[in-house]
Each structure stands twice: as structure tokens, then as C-alpha cells.
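The other protein chains are all here in position, but one chain of the complex has been omitted.
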Amino acid sequence: MSSDQERLLARAAREVLPGQIVNLGIGLPTRLFHYLPPDMDVLVHSENGVLGSQPVAHGAEPDLEMIDSGGAYIGTRPGASVFDSALSFAMIRRSRIDITFMGAFEVDQHGNLANWKIPGKFSPGIGGAMELAQKVDKLVVLCSHNDKHGNPKILKQCRLPLTALHCVSRIITDKAVMQVTKAGLEVVDIAEGLDVASLRAATDAELIIDETRLGRF
Amino acid sequence: MSSDQERLLARAAREVLPGQIVNLGIGLPTRLFHYLPPDMDVLVHSENGVLGSQPVAHGAEPDLEMIDSGGAYIGTRPGASVFDSALSFAMIRRSRIDITFMGAFEVDQHGNLANWKIPGKFSPGIGGAMELAQKVDKLVVLCSHNDKHGNPKILKQCRLPLTALHCVSRIITDKAVMQVTKAGLEVVDIAEGLDVASLRAATDAELIIDETRLGRF
Amino acid sequence: MTRLNQKHTAIETAIALIPDGASIMVGGFGSPGTPFALLDELLAQGQKHLTVIKNDANEPDIGIGRLIRAGRIDRLITSHIGLNRTAIEAMNQGHLAVEMHPQGLLAEKIRCAGAGHYGFLTDIGLGTEIAQGRREIECDGRTWAIEPAIRADFALVHADLADAYGNLVYRGTAINFNPLMAMAADKVIAQAFRVEAPGTLPPETVHTPCAFINHIVQVDSATSEQGRRAHVV
Partner (left out) sequence: MTRLNQKHTAIETAIALIPDGASIMVGGFGSPGTPFALLDELLAQGQKHLTVIKNDANEPDIGIGRLIRAGRIDRLITSHIGLNRTAIEAMNQGHLAVEMHPQGLLAEKIRCAGAGHYGFLTDIGLGTEIAQGRREIECDGRTWAIEPAIRADFALVHADLADAYGNLVYRGTAINFNPLMAMAADKVIAQAFRVEAPGTLPPETVHTPCAFINHIVQVDSATSEQGRRAHVV
């Protein structure tokens, strides 16, 4: 993992408050698992039907019947429960998950998210992403600020098929932490060593930046 | 309990086959509990959420958290399970109950059943009767052949609000066992000592009777 | 949502969250599963103009029967009130508005709210008096009735065992409507005979995961109605 990703994840972990229920999406968000303090009173939800998962203890034999929604072996912590898929999604649709972290192909300044389909190229199915995106109160997108060709992923308007409309609360990339507000995309934190002009150049979305209040991460 | 009721219940118990799942309605059907052989491989379902109930052992202290849908204390037999009300009625609506016994205010030769409401007099609510009547494949009505004023309860056409339409398979009264068929109400058994003319006189419904094949009970 | 580590609540504090005019789901089928201690506290605190959703009306002198006698419930959404003459009289005299549903539909309407949907399409009751007033639509050449989900501001539920996070385990026929109501109400207050530290309940044995529970109140079985009340036999 790159140091950019490590910094991003360390920053993202600060979004989680003690006592919360947290869902971690496939990919980068899953790694957040390792950035939450082990003694923190937090239950991690995985939509395949577990609340209270934790990483398998180092060196321990995995339990073949215990995986997260990404297919990784997991353990459970005190206070955990397991349940069927209908109950798991009832929990999601009833907004009983406090915060969810997801990756993105594209995210825009209106809080729209596209992370499940690239027509003609990639369409394995939407899985649980739509209901998580539509129903969890606080959705934090974790993604690289630009794709591998350097193109911005933080857009004025998503072009790919949407996962859900107006669903994103906050976006955390290697370059910035941005809050979706009615006024637009407000930059909360900017990466150490990055200047505002470079951030704007790397971004398609219009950014609201108050340099006097800008944090670093 | 009268000897007529005892005879009725003994006859009704013969409708239950080994290996079946049986629901017993409030009132007379509940007493069928005591007429099923104790070693019979049968699970009794009660719609409040138990499969595999049995009478509380004689002299035993009842468990305050274990009742049937009529409010009587029950025990459980080997192979029992308890579950929530949504699952209990899923079982009913999916026709996973083999046979159900119910009381009746009125039942007619088309298999219509009225057993929940007497307008202006009695309307405590329908409870679970409607779904049981509509969805269980074999519904056996257990009732007195005539009301306390001597009026027939087995009618050409029900007058009271229906519990469900075309739902009754078989009717067992103190006077006869009758099968609902497309042709009408066929008398299977007649009470010991009763003649056919008296049965017809006590009945409003038209009865199909083949005296050469008539059983006694 | 209430933080996981802040759910263990005094009964007075938990019930004081309920305002006049609230809609409240109450677990239980007959006595088993009825949260008697929470209901007695609600009676003591005096909230009024309540809408109560409960399978039945208990009996006149226990559970919601006491609230009905005290005139604190304006409206009851239920399935069967045959064991409570007081409730039937209050209904017949117009003091209590009663909305009746077939029991399985009532359970399913509550569960449907708990699953976050608007309603469901059923064939139960078509052609009977129960169907009156329901909107019907055609799908795949057949008629179906729309049954809207039923939600509530609060649910009061009874569990046998809980942990401090709010994971619940029910016992016997006390399960009934409790897990469905825990899903369907905005704020859920659970009473339990025992409240243990997280980690005592095997994950597979939890009936209601703690995500649905806001407040856990420990009640003593010896002083609860559950411990002393005989049911109708």
C-alpha cells in the first residue's frame, strides 16, 4: 500500500466516533478495519450478515464460515451478531448504520456517486452498494483523487450510471477531504505539501475553499 | 365436556396423520391436543409462534413465557421451535401447515366459513383465522351441528361476514362428518344412533348421502 | 442512533422520552413478550393521547389494559381484543378507536416498515369484509391488495436476555411481535430480565441485533408482571 493510501486511511479513521456502527465497502474501505483503534467501542457491519467483525487475529486459523462482503476472512468481537441477508438490509434501509465508507469511480459536487458499472467494460452487478448509498445517513467516499491516467474523479456531474443520487456526505482522497454541502463541495482538509491551485487543477468539480480554515492531513 | 364433544374430538383426531404439522384453533379444536396419541410424530403449530407444542405435563409448573394462541399454557416436545409472528404466518401463507382445525358460527355447502364476527354483537377482531382459513390446504371445521336454539349451523349459504371463501375441506359435528366437494356436501360418517332423515332435518345445507357407504362414529 | 456504549438506561429516563400523542408499538401476544414494567412506568408518568400498536389488548388489569382503563390510549391498532372486555366496551362506547387487521397482515405490515419499504401486495382477505377500504391493483393478471407498512415513533419490547449494546434474546412464545417492532419504530426501548456485558451472547443466538435498539432497561423478573401473572388457560 502506498503512503498516500495510508495517510488517506488514517484520516478516514478519524471520521468514526466511539459507539458507532460502521459499514466498510469493498476495496480501500475494507482496509480501514486496521486503522480503527482495537479497543474502540465500534461495531463493523458487513452486509452479508454480520455486525461486530474484526480482523482475524495474526497467525490464527480462519473460520471458513466467517467472511466479510468482500470475501475476506474475519473474526468477531464481543457484542457481535450474525443474521440473514433480509435483516442485514433492513438494518441498512432503516438507517441503523451510522456511517459507511465506499470507493468510487466518479463522485460529483452534488453528492452523486457512481461506483458499480462502466458500460461495455465492467458490470459485475451492484451488490449491496445501492442500498447502502441511498439509506445510510453518512456516506464517506474513499478514493484516489485522480484515476491512473491522471483524470479527475471528483466531477461537476457524474457521467457513469449512478449508484445513488445525492448520497455522499464527505469525500476523502489522497489530496483532500471535501464536504458535500448545499452550496457545493467545501474543502475541509488539504494534503500536506499540496497547494490550493494544484488541488483545483486536479479537480473537475468546483471547490469552495476558505484558506484560513483549511486543515492539513 | 359432553359425551357428544368427546365423540366429535375422538373422530376429529383420526384426521391427523403421522408426520403432519397441525394447527389447532381456539375453543373446541384446542382440546384436540389431548386426543392425539402422545407418541405420534406430529408437530402442533400455534400461530403466536411455536411449532411442536404439547400439553403441560400433569402437575408441572407452567412456564409463564409459553402459551398457545388461545392463551393456554403449553409445553414443547422434541423437535419444537419458537419464532416471531412474521415467520409464523409465512409458514401459514406458504401452506406449510398440513391441516388446521377451527370452530365455526356458520359453514356452508360451498366451503365458506364464518367464525369471527357477529355484527352488532361480537367483533373482537379476526386474529389469525383468516390466513389459516385461506391458506392451509386442509381446513377441518369442528362445531356443534346446531346452535343452542337448535338452528342449523351447516347452511346453504353463510350469512355472517366470512372468514374466508371456499376454504373448508371437511366439517365434523356431533351429528356427522361431511366432505366439501364440487358436487356439494357429502356425508362421510353419521353419528351412532342417528338416522338420515333426522340429520337432514337438522341441516340447512343440501346433503349428498350414499347410505351404502355411510360410516358411523 | 444511540451510541452503543450509552444504551443502558434507567426506566424513568427511558420512558420520559415518550411525549403525549406518541405512537407506540408494544410487543407481546397475550402476556408473554409484553413489556409490563415499561408499560407500568408509562402509566405512572401519565403520557396521554397515545396510539398503541399491539397484537391484542392484554387483559383489563394488566399491561395496556391499565392504560386503556385510564383513558390514555386514543387509538389501538390490533388483531384481536377478545380477552379484554374493558377494551371492547371502550371501543363500543366510542372512547377508543380500534383498527383491526388480520394477525399475520399486522405482523407483516410492521415487519415491512422495519424493512424500510412502503408496503406489500397480498391476496389475503380478497372478497371478504376485511378487503373493504383497501386499494387493489392488477399484477400479472390477478388482483392484489396494497397493505401499507405500519411504523411508530417508539417500540417497547420485552427480551429475556440482553447485552449492554442492546443485542436481544427472547424466550419461548415471548418472541412474537417483539423483533418486528424493534425494526419498525424510530426509537426502541427494550426491557430485559438480565443485561450482560457484550460478548456473553453467541452471535448466532441473537434474535434482534443491537443496531435496532436505543435503550436497554433492566427489570427484575420477581417484581415484573411476568413473574406473578397467570394467563387465561
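Chains here go by letter, A, B and C, matching the order in which they are written, and residues are numbered from 1 within each.
Definition applied: a contact is a pair of C-beta atoms (placed from the backbone, for glycine too) under 8 Å apart; a residue touches a chain by one contact, two chains touch by 3 or more.
Note that the structure is a prediction, hence the values are computed from the model and not measured.
Although it is left out of the displayed model, the omitted chain contacts the following shown chains in the full complex: A, B, C. Which of B:L36, B:V82, B:M130 or B:L185 touches the hidden chain is settled by the complete complex: it is B:V82. Set against the missing chain, the residues A:P38, A:G59, A:G125 or A:G193 yield one that touches it, A:G125. Of the candidate positions A:F83, A:F105 or A:F217, contact with the hidden chain is made by A:F83.
For subunit B, the residues in touch with the chain missing from this view are 17-21, 41-43, 45, 50-52, 76-83, 86-87, 89-98, 135. One chain of the complex is left out; on subunit A, the residues touching it are 46-50, 63-74, 82-86, 88-89, 92-93, 117, 123-131, 134-135, 161-165.
Against the chain not displayed here, subunit C makes contact via residues 108, 112, 115-123, 135, 137, 139-140, 142, 144, 146, 148, 169-172, 175, 203-205, 207.
The criterion applied here is as follows: only the chains that are shown with their structure count from here on.
The greatest centre-to-centre gap from subunit C, using C-alpha centroids, is found for A. If you average the CA atoms of subunit A and of subunit B, the two centres end up 57 Å from each other. Among all residues of subunit A, none touch two or more other chains.
In subunit C, no residue touches at least two other chains.
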